[in-house]
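Below is one structure; the comments refer to it alone.
Below, a portion of the complex is reproduced, with chain positions unchanged.
Read from first to last, the chains carry the letters A and B; within each, the first residue is number 1.
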Amino acid sequence: MDNGLIEKVLSELGSKINLQSLDKDQISKIIQTAAQQILAKEAAQVIENKNVVEEKREVLTMSAPSAITEFVGTAIGDTIGLVIANVDYYLHEKMGLDKKYRSIGIISSRTGAGPHIMAADEAVKATNTEVVTIEMARDTKGGAGHGSLIILAAEDVSDARRAVEVALKELDRTFGDVYGCDAGHLELQYTARASLALEKAFGAPLGKAFGIIVGAPAGIGVVMADTAMKTANVEMVTYASPGAGTAHSNEVIITITGDSGAVRQSVIAAREVGLSLLKAMGQETQSSTQPYI
Amino acid sequence: MDNGLIEKVLSELGSKINLQSLDKDQISKIIQTAAQQILAKEAAQVIENKNVVEEKREVLTMSAPSAITEFVGTAIGDTIGLVIANVDYYLHEKMGLDKKYRSIGIISSRTGAGPHIMAADEAVKATNTEVVTIEMARDTKGGAGHGSLIILAAEDVSDARRAVEVALKELDRTFGDVYGCDAGHLELQYTARASLALEKAFGAPLGKAFGIIVGAPAGIGVVMADTAMKTANVEMVTYASPGAGTAHSNEVIITITGDSGAVRQSVIAAREVGLSLLKAMGQETQSSTQPYI
């Protein structure tokens, strides 16, 4: 409640009292009524402002795709999906793309690499596209982890666009086992059947169950890795730490493969120990969307 | 409005009412007056405090340069300009400086690399100095981009100081086409005639028109790059992305050269598509100072 409101309450009270006889019951009612009216007006204003903002945003989001042909959509993690129908010749060369691909789909985010790679993996399964580059930026907007830049290529722009759409839609699911708090974060991914994006990013064996386990600060990731390996008969594919394999992020990232049940069990065990350790740092964590593993 | 103030309003009201007869008009006036007086006092106090803080800061900023001979000044982007008249022998060696330079000028920032390199380029044109190192830090205080450390060298300290002064002054202009928002940022630079800082940092051809195009998150930079290349007959000098050529920042950075008009046109087209894409992410962006391109 700001100074303006209290001023209004008091002056409103004053003006009303002027117009009334000084009966005590009436005074008490006036005081209550004036306050309630002002508060109600304020509340209505706040709600109205909110609606205006939301309407404006909706208009903005709705109108944007029509203006820029490259725009596909946005998603959680400050993610933007884009498409270029016919990549400029020189850019094509500088990016090191294969000559046969004219069109590219782009998935770019400030927060999250695992969820985006997993979403791209589904996109590649579902469309006629190829993963050309997966790059991880040291980002997460002041957090301990990564953002990502994933480029998919296609001979036809409609394939590229479709792939980006699939990936953006998948993100709601793949963010399900991303848990953040001020002190750090966890990121768990699981698929029963790894495809080309996971192969590109981590050398995942195609068609096999695959899990990604991320803990930040990095020490938590070490304990999660140890727990995962001891929980079930899984094989470690990669191990990355701040000094090697990450973009100097404050994470330990391991990837595992094996029998579907074993991988899933290991990922869940890693999640549980990670959540307990963040709790031990005095922090409550929450799923970014809905846990799926 | 904190609890202390409401307490004051109520007790003030109480004490005044004690001293007055209970005439209804008077009560209403008292209520209004008391509230206004207290609020006015509060406001005056706030303004006074602000002035004191500003005065103190001014004193601090004014007195600082005299205290530390190395201090030249500060500028936008948490930039500090420094000078060392006679660099320590061992530091000189460890920094890999040429023996002939005794004095160095330092331009160091938390936010921004492009604006600083462009400003240093003007400084080198205007003074008898040489660019010795340009380093980009993964910074921007939780943003997606870079900070920078630029070292200029001179045989004479007055030249080094003059160069830093020129660069700090230029920053107000070169930040003109830096656009930031929560989701990302754009950074556009254009010069009709590239000099030694741009050559050092990007291999710019000396004396030719030169442009820098930066988009974050990186995917936006890809589309800006594509747009720039298709807009006019320009040549791409460098392409950098999170995985190569940046300090793992979440940016795509391209530099272009060509005819002055073509470079300018390409940079402007890239800016427009970049601004539209940030808008499509639901974000309004603003120039950090005043657009100059």
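Note that a residue touches a chain if its C-beta (ideal position, glycine included) is under 8 Å from a C-beta of that chain, and two chains touch if they have at least 3 such contacts.
From a predicted model like this one, the values you see are computed outputs, not experimental measurements.
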Task: Overall copies of the shared sequence [whole complex; 2 in view] - done: 3
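Everything that follows uses one rule, which is that only the chains that are shown with their structure count from here on.
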Task: Cα-centroid distance, subunit A relative to subunit B, in whole angstrom - done: 28
Open item on the list: Touching residues of subunit A toward subunit B in the complex: what are they?
Closed with: 1-3, 5-7, 10-11, 13-15, 17-18, 20-22, 57, 60-61, 64-65, 67-68, 70-71, 74, 78, 80-82, 84, 87-91, 94-95, 104, 106-110, 133, 135-139, 141-142, 147-149, 151, 247-248
Task: List of subunit B residues in touch with subunit A within their complex - done: 1, 5-6, 9, 22, 24-25, 27-29, 31-32, 34-36, 39, 42-43, 138, 141-144, 182-184, 217-220, 222-223, 225-226, 229-230, 235-236, 239, 241-243, 246-252, 254, 273, 276-277, 279-282
